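Structure in structure tokens, see below.
Every protein chain except one is present and positioned as in the full complex.
Up next is subunit A:
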Amino acid sequence: MSEQAAAGKLAAQADDAGGVLTKLIITALALGIAPLSSYFLSRDYLWAGNTIYAALTAIFAANLVLVLYIVGAVREESRLRAREKQQSESKKDR
């Protein structure tokens, strides 16, 4: 019985580990792509050549990626904790 529980825990950990890697890769790509693309696109189409506003748009995009990452991390932790509570409650019912 404990072996099954340990195997289940390992599988859940592997599942979460894959999720962490995916999230990290997406964040790294977004951190590279979003500021640069927003700089060039906003400079040409939004601010009519003004480079200061374009750079500020790029900063805003980079910090937006950071905020989205923090929100995603906090939500994932609360989701994990809810799942653990659910599992421990189902064990108690047994």
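In this text, a contact is a pair of C-beta atoms (placed from the backbone, for glycine too) under 8 Å apart; a residue touches a chain by one contact, two chains touch by 3 or more; residues count from 1.
One rule holds for everything that comes next: contacts and distances are computed from a predicted model.
Novice: Just by its UniProt name, which of "V-type proton ATPase proteolipid subunit", "Ribosome production factor 1", "NADH-ubiquinone oxidoreductase chain 6" or "Oligosaccharyltransferase complex subunit ostc-like" is the chain not shown in this complex?
Specialist: Choosing among "V-type proton ATPase proteolipid subunit", "Ribosome production factor 1", "NADH-ubiquinone oxidoreductase chain 6" or "Oligosaccharyltransferase complex subunit ostc-like", the correct UniProt name is "V-type proton ATPase proteolipid subunit".
Novice: Which residue numbers on subunit A touch the omitted chain?
Specialist: Residues 13, 16-17, 20, 23-24, 27-28, 31-32, 35-36, 39, 51-52, 55-56, 58-59, 62-63, 65-66, 69-70, 72-74, 76-77, 80 of subunit A touch the chain that is not shown.
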